[in-house]
Every structure is written in C-alpha cells, then in structure tokens.
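One chain of protein is taken out of this complex; the other chains stay put.
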Amino acid sequence: MSDLNLSCPTPLARYPAVVMAHGGGGRLMRDLIEGVFVRAFGSPRDAALHDAASLDPAGTAPHGLAFTTDAYVVRPLFFPGGNIGELAIYGTANDLAMAGARPRWMSAAFVLEEGLSIATLLRVVEAMRKAASDVGVEVVTGDTKVVERGRCDGMYITTSGVGVLSHDLPIGPAAVCQGDAVLVSGDVGRHGIAVMAEREGFQFGTTIQSDCAPLCAPVLDLVTGGIEVHCLRDLTRGGLASALVEIAEAARVTVAFQDQSVPVDQAVRGACELLGFDPLHVANEGRFVAFVPEPQSELALSLLRRHPVSAGAVQIGTVRATGEGIVLAETIGGERPLDMLSGELLPRIC
Amino acid sequence: MKFVEEYRRPDEVRSVARALASVARSSWTIMEVCGGQTHAIIRFGLDQLLPPQVTLVHGPGCPVCVTPIELIDRAIAVARERNVIFCSFGDMLRVPGSSADLMAARAAGADVRIVYSPLDAVEIARANPAKEIVFFAVGFETTAPANAGAVQIARARGITNFTVLVSHVLVPPAIRAIMDAPDSAVNAFLAAGHVCTVTGYEEYEELADRYHMPIVVAGFEPLDIMLAMLACVEALEGGEVGVQNRYARSVRREGNPPAMQAVSNVFETTDRKWRGIGMIPGSGLALRPEYADFDAERRFGVSDILAEESMVCMSGKVLQGLIRPTQCPAFGTQCTPENPLGATMVSSEGACSAYYRYRRVQVRPGS
Partner (left out) sequence: MCLAIPGRVLRIADAPEGQTPSPLSRTGVVDFGGVEKQVNLAYVPEAHVGDYVIVHVGFAISTMDESEANQVFTYLRQIEDAAMESSAGT
C-alpha cells in the first residue's frame, strides 16, 4: 500500500518528472498508477487491478450500446479555455452523444514523455476527473506507457468510451431527408483559433477561449424531447465545412446554407481575417450540427437554447435535394460549392 | 468589423452588378493581378454577378504561385541544414519544388516554422542566438516594406543570425509582359489595392497610356471590387484611357513614401524568373550589396541550385490568363490540391485551386 497522506499526496515526490521506469511494469509504475490515476478515477470495481473491466452486468441497456475511441495529441497541453485532459473526456463523450447515447464508461491510455513533470500530469488527470464527473462517466480501465524524451509532445491520451442508447432512432447520415433543417449549436471557430494562437505565439490581447465542452445534455434533451433527430455531428478538425461535406457525401444529399447565417464571434472573425482563415474550416470542440425534420426545427432550437453550451443555436440551412452529395454556400453573388480543407489550415499573406 | 463588413452588404453589391450589366454593351476582358482579389471574387461568387459580355481573368497575382521552382528547392536545402530555423508565411509550405515541399521537409525533421510577420522571425533569431534563422521573403510590393523593415531592424539591434531568402516580384513589369505577349486578349486591368497603397499608381498611368487602356485601382471587399469593375467597364465603353482610383480610402497617387524609402534602402531592382512564365526583366527585388550579409543564398551557398518544371503543368498559361484551369488536361485528375503539380493548385489564391475548390462541382471531367 503506497503511503498517501494529506501533506504530500503523492509518493512520487521523489521523481518530480516522469522517467522511463514509470513505464517499466514494475513497482514504480504501480506507484504512478495508484498515486495518480487510481487516486483520480477510483479503484476499478473489481478492486484488484485486472486487465479488463466488466460492464453492465445487470443488463441495463435494452436499446444497445454505443462505442467509440479517440486519441488526443493536442499541443500545447494547456490552452485558453481547456487542456488535453478535458478534451480527452469531453471529446469522446461527445462522440457518444452524437449517436444519442448517454456516456457511461471510459478507458484512458496514456503515453507519457520522459521528463514530463508529475505536477503537470496531476493537473491533467485532475481535469479529467472533474470532466468525467461533469459528464457522469466512470473511467474504469487504462494503460500507461513511457517513451523517451522527444518522442511525444509531453503526453498523448487515448480514451475509448461506451454509452447506453436510450432510444431507437437510427441517427446517422442514412436518416437524412430532403427538407431537413440544418442546425448549428453555436458560434464556430473558437477552439482552432485559441490553440493556434497559443501554440504559434500569436499574441492576441483579447484571449479567445476554446469552446471545449460536453454536449451530452443538449443532445439527450433533443432525443427525450421528442425530436426525430436524423443526424448529428460534432464539429472538430476541419470545422463546420468538413462536418457538412462528410454528411452530405455519406447521405448523398444537397445541403444548402446561408454563409451570413453561420454565427461567428467578433474576435474570432477578427483573428480569422488577420490570419486569412475561413471560419468554416476552423476547429471546434464544443459545437455540433443537427439534422432534424423541418417542422420540428423551432422546437429543437428552443430545447437546445436552454443549455449554456448551445444557447446560441440557430438554423443555418436545409437539405435541398437528394441524389448528389454536395454542400452549397449561399453567398452574395450566388451559390458556391463548399469543400473540406485539403490539408492543414495555414495562415496566409495573399 | 469596421471598414470590412460595410462593404459586404448583398443588396448593395447586387445593385452595382445591375448597373454593370446595363452599362456593358461590347465584350470585354478584364484581368486582375492580385491573389487576394481572386480569393474574394471566388469566395463571394462575384464573377457570377458579371454579365456575359464581361470576362474576368486571373493573372499572375499570387506571389506564392510565381516564386520560381528553384527558389523552393533552395529553401528546402537551407531548411534541411542542421542549425537552421526556417521561417515562412503559411502559403509557401505546400508549394511543390522539384521533389518535395517545405511541409515534407518539416515532416522529415527540418525546423520549419510558420510566422505571421517577418518581425516574428527576427524575434526567433534574437531568442535563439546559437541558431541560424532564415526568413523566406516572398511577396509583391505590398510585403517588401515589411521585409525591408525586418532587415533594418535586425541590423539596428545587432542581430547577425538572421538572413532572408528573397523572392520579391513587381507588378508593372508583369503587366507589360502580359500586354506584350502576342496572343494577349486583355482590354483592361484591376490594379491591386494594397500593392498600390505602398507604391502609388504613377507607374500605372504610364502603362495605361502605353497600352491605351483603363486601369482601375481596386480594393478587396465585394463592394470595392464590383465598383471597380463598373468603373472599368464604363471607361472601356467610353474609350477612356488612364488610371482611376477606386480604393482611395487606402491608396494615394504617391503611395507610401516612408515605406518606399525603406524598400529602396534595402533592395534593388533585378531581373527575375516567374514560375510558369519565364524571365521578366527588372521584375524582381534583390538585396543591395550593403545588405549582403543578410542574404541567405550567399550564407548557405545555394545560388547554384537549378530546377526543372513539371512538363505537364500549365500554370504559366493560366497565370497569363491564356487558358482557364479547366482547360488544362491535368486539372482535377493528375493535379489536385492534395497532389499539386504547380503552385497555382497549392495556394488558396492560385486560380487552379480556386477553381477546384469552388467550381469543381459544376465542371465534370470532360466538359
């Protein structure tokens, strides 16, 4: 039993930074797991540290389960409005939410860079504990590896999540119909600008905060509120444009939206103009699009607006036709087809 | 955003389009030579507002597109040096050289960093005295004062581990080259508003006279561009020759004298090769001898790197407005933004990339 006490909560104070031996499978690794991860997430239910956690022995998922995984490699680890730990929990929880599932259990696998300060690790894990508690998720299993200095940017986290479906709606591109309303849950572009500003050292006097946040509550509200949700997608890398194009191509529908109706915060717009970015291509972490039947769009918006994270929800367009999978942006001179980013978003001078 | 959004109101832009349609009687071809204007035109669909008689062609207005291929190769060679931090504007990272681009060099271990301003590169040099910092000084006349300023500031601060790899180009010689080409069909030009903010437009008056055409200095917002197009067509219909300034909120006839002074302190005119077009005399800038110690080509000995262009790529003809991107056999097939053969497909202002991104859906292969 490691000696945890109030004045020095971690027995790892001997090693203020991660060393290769922390990944060695021996006593030091055991100390790290108990002192950092178990302390934050609680003991695995079976009390002994098994290789796997068993889920749902009482069979409380009559509509089935949803399962997802994601790796988080953001740099820097801490950025205005969030950090890698929060991202790792919220991001995976949001993927489950996009299936209309209530997130229940997660795994967390850590790849730690030799030299990472334990204090930093504790901060990240504490953020994860809090985020997991926010979302109502238990982190029940995990893994720890250590790599040599220089091989990962401080740490990488992979979380897999299992959620319980509480409905029978076939939420996905196949359910999208002609006439559907296209809703976005709030203003776009915050996360990408916040992270880039921090990483590249662009000094923005007004700090733009990432929108990193859990989306489970508004989504579950839609489902339980009787909205026949056809499709959901959270906006991550590639921005709103990628999400719309992916859905349009998968569903083989024409999505038409008004450029001017997409909400963008003034400061985010200023930063985008400065750097030459199109806000439609910038990453988000706490926003999603929803495709719902047109007659239900007003109700859906009012349900969404009850939650702070989706208080700015608006309708931006409709599914105009079926057959061809394209997205049309209505702009001043007419319509132009919208495409995804080809690669990375790069600041430009032209 | 003030002085931006007011010039984007759809109703106003469309009413100018209507006026333009009623004025245009004959067929006219107008060329713009500014990547930023290309971008705005495509993004806001402004070319769709033009009447059929008026054709807008995109000229060699993107400095990224016209940077000679050997300069990309030299940049990569410098970036690969162990002790170098290579700084560049984002646009340049995916421009294909002979066998690689700067992004691939970064993936292979070169320290390549994107900066917003040349001053950021100077700051990196100050903060990393043991390293050599090289800045890729690309651009038209708009960017020359910033690059000249960075060099002078580095000198004033005693920063000696900073050099620039220069690839500056000038607009008026390009206009001359386009108008002197035997198959040129251009009737008028929109002049780039931010280039003229720096240089003024006296030199364009001479061009307008020489080629008996109107030249209208244009801004970058939808209303600015449409008003400039209207002025241009009115002048063409009326047989008027000369320069009109439709971006007077930023452009004065004499330009920006202190900025021009900084440029002439640090740079001198030189002959320069334009990718896809060839050598245009007096169309570039090079460091003056007194600033030779800021010359990256000299410091790293890469001046003798020469290169071959793709045989398939037709960027040159596109840049001169002689063909549309869709008329190139490789467009959308061999050559896409993911696998670009030439710079016009890489830069977001390159005509090929703009066409691919925004027009691809209307143009099927074979049409």
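Every chain is named by a letter (A and B) in the order it is written, and numbering of its residues begins at 1.
In this section, contacts are C-beta pairs under 8 Å (C-beta built on N, C-alpha and C of every residue); 3 or more make two chains touch, one makes a residue touch a chain.
Worth saying up front: this structure is predicted, and the values here are computed from it rather than measured.
Visitor: Who touches the missing chain here, B:Gly45, B:Gly59, B:Gly97 or B:Gly149?
Guide: Only one of B:Gly45, B:Gly59, B:Gly97 or B:Gly149 touches the chain omitted from view, namely B:Gly149.
Visitor: One chain isn't shown here. Among B:Ala105, B:Ala208, B:Leu223 or B:Ile305, which residue touches it?
Guide: B:Leu223
Visitor: Which of A:Gly115, A:Gly225 or A:Gly270 sits in contact with the chain that's absent?
Guide: Spelled out, the listed residue whose C-beta touches the missing chain is A:Gly270.
Visitor: Could you please point out the chain B residues that touch the chain left off the display?
Guide: 1-4, 6-7, 12, 15-16, 18-19, 22, 34-37, 39, 61-63, 89, 116-120, 139-140, 142-143, 145-146, 149, 152-153, 156-157, 192-195, 197-198, 220, 223-224, 227, 230, 248-252, 256, 258-259, 262, 349
Visitor: Which parts of chain A face the unshown chain closely enough to count as touching?
Guide: These residues of chain A touch the chain that is not shown: 202-206, 208, 265-267, 269-271, 273-274, 276, 348-350.
Everything below uses one rule, namely that only the chains that are shown with their structure count from here on.
Visitor: List the residues on chain A that touch chain B in their complex, please.
Guide: Listed in rising order, the residues of chain A that touch chain B are 200-202, 260, 266, 269-270, 273-276, 278, 326, 331-337, 339, 342-344, 346-350.
Visitor: What residues on chain B touch chain A, complex-wise?
Guide: Where chain B meets chain A, its residues are 1, 4, 8, 10, 13-14, 17, 35-36, 39, 42-49, 62-64, 89-91, 93-94, 103, 114-116, 120, 138-139, 143, 222, 336-338, 347-349, 357-362.
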